[in-house]
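Notes to accompany the following structure.
Below, a portion of the complex is reproduced, with chain positions unchanged.
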Amino acid sequence: MLVNDRRYRSLTFQVIVFILVMAAGWWLIDNTIRNLALMGKSFDFGFLWSRAGYDISQTPIPYTADDTHLRASVVGLLNTLIVAVLGCIAATVLGVIVGVSRLSKSWLFARLMTVFVEIFRNMPLLLWILIVYAIFTEIMPPPNAYRGDDPAASMIFFDHVALTNRYTSIPTLAMTNDPGSLDLGARITFNWATIAFVVALVGGWFIRRAILSHAQTMQDRTGDRPVTWWKNLAVMTVPSLVLIWVFGLHFEAPSLQGFNFTGGLNVSNSLVALWLALTLYTAAFIAEIVRAGILSVSRGQSEAAFALGLRPNRTMNLVILPQALRVIIPPLISQYLNLTKNSSLAIAVGYMDLRGTLGGTTLNQTGRELEAIVLMMLTYLVLSLIISSGMNVFNARVKLKER
Amino acid sequence: MSDTHAQTVPFVRDTMLPSAAPPIRESGAVRWMRENLFSGPVNTILTLLGLLIVWFLIATFWDWFAHSVWNASSLNECREIITATWGDTARGACFAVIRERWNQYLFGFYPRELYWRPTMTFGLLMVALAPVLFSASLTIRRVVLAITAVVTLWAMVVLGAPVVWLAFAVLVLAGGGYLSERNITWLLPFSALYPLLGVWLLWGGSLWGPIFVLVGPALGWVAWRLLSRVSGLLATVAAILVTLVFWMVLAGDATGDAERMLSLSIESVRSDRFGGFLLSLTIGVAGIALSLPLGIVLALARQSDMFLIKSLSVIFIEFIRGVPLITLLFVASLLLNYFLPPGTSFDIILRVIIMVTIFAAAYMAEVIRGGLAALPKGQYEAADALGLDYWKAQRLIVLPQALKISIPGIVSTFIGMFKDTTLVTFVGLYDPLKSMSDAVRANIEWKGIYWEPFIFVGGIFFLICFGMSRYSMYLERRLQRDHR
Amino acid sequence: MSEQTTRQIDRSQMTVSDEIAIDIRNMNKWFGSFHVLRDIDLTVHRGERIVIAGPSGSGKSTLIRCINRLEEHQAGHIVIDGVELTSDIKNIDKVRSEVGMVFQHFNLFPHLTVLENCTLAPIWVRKVPRKQAEATAMRFLEKVKIPEQADKYPGQLSGGQQQRVAIARSLCMQPKIMLFDEPTSALDPEMIKEVLDTMIALAEEGMTMICVTHEMGFAQAVANRVIFMDQGQIVEQNNPTDFFNNPKSERTKLFLSQILGH
Amino acid sequence: QEGGATLAQVMERDELNCGVNTGLVGFAAPDANGNWTGFDVAYCRALAAAVLGDPDKVSFVPTTGQTRFTALSSGEVDVLARNSTWTYSRDTDLALDFVGVNYYDGQGFMVSRELGVTSAKELDGATICIQTGTTTELNLADYFRANQMDYTPVNIDSNAEGEQQYMAGACDAYTTDASGLAATRAAFADPESHIILPEIISKEPLGPAVRHGDNNWGDIARWTLNALIAAEEYGVTSRNIEELVRSSTNPEVQRLLGTTDELGAMMGLDAEWARRAILANGNYGEIFAANIGEQTPIGLARGLNAQWTQGGLLYAQPFR
């Protein structure tokens, strides 16, 4: 019999499974089609090009209520990315600090960090989002507390930053010699100054690399490594300083006008709260990853390095970190993935991310739940796949060679 | 040779030196402080920083906690009491809201007179889990079961459980304790039956329902026994078919008929009365229990060398892991009805459990895959060489070991899932954190209360999750030890 | 055991100078309140080869780890090549770059190739140009007989090969003194021989060596002096012939009967 | 569902699935024991009484702004009584059938008195709290555009959160349906320090909705609502109804109460359907008074929701 032959057995089985999966898929699709017909709806993404009609509080690209649902969704996606990127950066920094501190010899500090980690890891993220948001709305003063001759609240950082229960008002960068903007179409513009800075920074980074590789060759040749830190610092900062001077870049402090602070950048509390909560929550996990990564490099490694006469900082750079990073980075990236997915909890604080626009107001106004949710899931999926393929590339590159 | 020995001074110790006391800075509190608090400039700074943080936390929150009010019927009353007792400017916590509404946070809208039912259900859950989670150490088992028994019975008495059910609980708990002393594996049948018992106790209704659910697989087994002489494959297919047909065609009517002949029902409670931690735990436990078998299948499929099976499972797992849980919950509440035949619509809790199960299964599959990968290849080869076929090898050799290795991962998955159950608030269910607090705050008396519910709910989450994570760490360490 | 150290080396060629390489006086060490090393007095001359033996937990490892300050001693003096080990970082650095150490578990850096393992310290500590460091490294790899493995990663080598790389790595710093902490005890029997041979070759070149080992064949073949430790103290020291054939202390006798018995 | 199916389903299930708000005081909210009360809830109970004979045979399905219409179109609920605005696109594109208006509402603004604002026209540059996924969001955008003003929306998820934000001063103004504003304001510790601005920027006719396609079920839902409204017009209350059944001479009342002409049969119900509906929670006026009227903490005046005879817009179609 066919199923008794090893060569055909698995083939038979796969064919059966294939048929079953096809049947199930067909069943689902058929049901959906019939349901859509019954409700008099169609599967059609045309609604994306109709007028959205609602406003969004945070718009990284120009957007008004007259724009399409598609543009609203893109705004939402960008908002998702903003909070995800900010969160990943801050969570990494905090997580590394906490993780290293947990290994600190200071008993008290290490214990405090342990408490931090356990508290944040073992309570739902939603709780943290709500708490941080509540702290911001309940404890910070309203903008009009800054009003009057004897205001109840005062701005911090030399009258440049105002913490209110709506937003954190931070200074914007203003230019006296504005070079104008590059128009990319679709009302997306980049200021030439921004471009100049990006070029300066990227260029500086390349020069820095050149300096470092020159130092390396010098070291290889003579054994002495030239001092590089001040050159690097200069390369990275001087062009920017020159540009600041050329464009007349300065801070413009926000000031209270009418109901609100104007002139500065008002970062809404929903963003700040979401960002902080995501940061704290994810940092707790990252701290554990970092700690485990460092501990995974056995003590023998640092002892061997010491015995060879390497100083502690060199030991860290040349021996411990390269090994620990291999252990740290893969789970770190999956934390980035979690953070990105968790940012969809923005709904709890009314931050208009992808879920708030495409999966929220747009879905509601148009009643296209099937299309909207499918599109939203696919977008998240693509984000995840991009992140995790980055991880795979990394893993493949740093894998330790074993027998 | 002689020259090399020139330098050698033969030396023999005739009396052994006694051990001396260490220098003062090497012992006692001084050493501890020196080594643990002030062992260098950086650490000294860190210690001082730590002291600062502790001081700041105490200074900020101490009076708020110290001025707690536990007895009041509204927020305003709380405030009055605080002002009256500690003066005008005093701040204080109003934990009276917890005292007044704890039942809603724990049980949602479950009928008050039936609170003992969920309580008993979760008490018995510990017994059902004993052979799975606490199998290794008799001491842990004893402690867990003893605490469970005391707490459950006490709570049931306080909540006014009927004597019959008290007797039932005593029977099960004592039986569990007894079996756990003898041979823990004898409790496994109870663990297997527990899901049905739990569902019946929570939702109520006729006992015939669960009984007929059991009859299905029993008939399937009979069919398998009869046909397995003919062909293994045929028997398996027949067994599955018989079970499904029985469930879909006969079970419903049979339940009704049996109920008419002999009524075995307890008061039924509808899903919409579930809320608070009862809802979280129900979803969490059901999700894990259901996702485990699904996760095993997915993991085996992902390890399979059949291309199609492997890719299907990879696609499924990666898709589910690539989207946020919240979108899956939206699918449960908005889209599931599209995918089912027109006119079907079923309980939203059930739909949420399905999506949570699928979500957890994808994570579970990865955990179990880790367990499978940790098994040495020799185990598979030995099974092959003994003539065990694939399924027997999986069932008898591979899975028992792989699952045991995976238990810590499974517990972690559960912790994550349990925390995530708070997200059901976004599909209109009463989770303990947001919806329940909103409902409490919707009352004029408690409008404006934030921190106390957060602390209460957060505290419970912390206790459960922290306890479980410590336990899974302990398991992990023990596994590392005795796997050698 | 004796079959492993095939070569009986010619001791007459190995001279011991009068210069003092290591001078330990009245050294004490505690772990917490546990007194690990008690009143250790030990003088090692340049070119001497010392084997330390003793039951497990007797403080052998701790003693040699004190010598290059992987552990801190709390009382007494340790002077290496005229430099006293205090908490002065300068001194520690000087001592460490003159004392090589080989561990039981090799402790090679798994992320670097064998060659990079060997050149890392010369380049970053001694500031030797890379070319030159590599040439030196290759020389020592040849000496330990694995020049062909230079571009492999430690994970790709067998245990014996790894330990030889570890020895080469220490030698690349051109140390005046080598410390070995049970270099062969994590190895399979076939591999022990290759490592011991390498160490014998080193001894023949007149390297000052202190070696914690239970390979009594090795001790008989190359040591000038065998030191027996117990409970943190030096119980007996003597030349190998007398030590093995004519132990004085009861404890040494017991130990020797155990170790040579099976 | 094809004609008549919903009624049959409800009958067979012996329970009405009614979609309501997850928690809006006065309109629909569960109390500490999970019992639902409120203006919308009362309509559900009346409908259940009319169809099934028992006002308690209702299963309340809490729906969020997101899930409400899907719940209806997928058949999860038989009727949606969740303060939803009757709009063109919802009636057509979303394939709903609004069966009438049970509350005439309009979108307004609430601000703190100390802000010194007296008109919505002065809100240029203000921060405004608004619930996402509602028509109010669109109205707000339209209104500010029409008046060439600027504003910053603060999107919130639920009414409870909106109150919290507004109270904390996170927004200058809170906008939602005037009824909701009143309910919210009523619940404040010091209602006097908040004012509801005179401008009503939109029409918000709120009413129960059913699925497109099952006209008979739509009729039942519509005429149950009409029965409640008509009852008030004719002075039929839950207290005097038994009396009127026996003694009323008004032919319209007789038809309504099923003492003459079997009107119920035309919809597949019995003769006494409307009687039961009214008995369940009283007529429209009684329901209004009990849940949101001036005697309640919510304290809404009848306003537009008075009978046409009282200068309001309530105008039940004749029972004939």
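For clarity, chains are labelled A, B, C and D in written order, and residue numbers in each chain start from 1.
Convention: contacts are C-beta pairs under 8 Å (C-beta built on N, C-alpha and C of every residue); 3 or more make two chains touch, one makes a residue touch a chain.
Only a predicted model underlies this, so the values are computations on that prediction, with no experimental measurement involved.
Enquirer: Counting over the whole complex in this file, how many of each chain type are there?
Expert: A x1, B x1, C x2, D x1
Keep in mind that, in the parts below, only the chains that are shown with their structure count from here on.
Enquirer: Between subunit A and subunit B, which partner chains are common?
Expert: C, D
Enquirer: Measuring between Cα centroids, what's the chain most distant from subunit B?
Expert: C
Enquirer: Using CA atom averages as chain centres, what separation in Å is found between subunit C and subunit D?
Expert: Between these chains, centre-to-centre, one finds 89 Å.
Enquirer: Roughly how far is subunit A from subunit C, going centre to centre by Cα mean, in whole Å?
Expert: 51
Enquirer: Suppose each chain is reduced to the average of its Cα coordinates; what separation in Å results between subunit B and subunit D?
Expert: So the centre of subunit B lies 42 Å away from the centre of subunit D.
Enquirer: Quick check: what residues of subunit A touch more than one other chain, meaning two or more?
Expert: Those would be 35, 38, 134, 138, 347-348, 369.
Enquirer: Which residues does subunit C have that touch at least 2 chains other than itself?
Expert: Within subunit C, no residue touches at least two other chains.
Enquirer: Can you identify all of the chain pairs that touch?
Expert: Pairwise, the chains that meet the contact rule are A-B, A-C, A-D, B-C, B-D.
Enquirer: Any idea which subunit B residues touch subunit D in the complex?
Expert: 76, 101, 104, 108-109, 112, 270, 272-273, 275, 330, 333-334, 337-338, 342-343, 345, 348, 426-429, 435, 438-439, 441-444, 447-448, 450
Enquirer: Please output the residues of subunit C touching subunit A within their complex, sorted ascending.
Expert: Within the complex, subunit C contacts subunit A at residues 68, 70, 93, 96-97, 99-101, 103, 105, 107-111, 120-121, 123-133, 152-153, 155-157, 169-170, 173.
Enquirer: Can you name the residues of subunit A that touch subunit D in the complex?
Expert: Answer in residue numbers: 35, 38-41, 53-57, 65, 134, 137-138, 142, 144, 165-166, 257-260, 262, 266, 268-270, 347-352, 356, 360-361, 363-367, 369.
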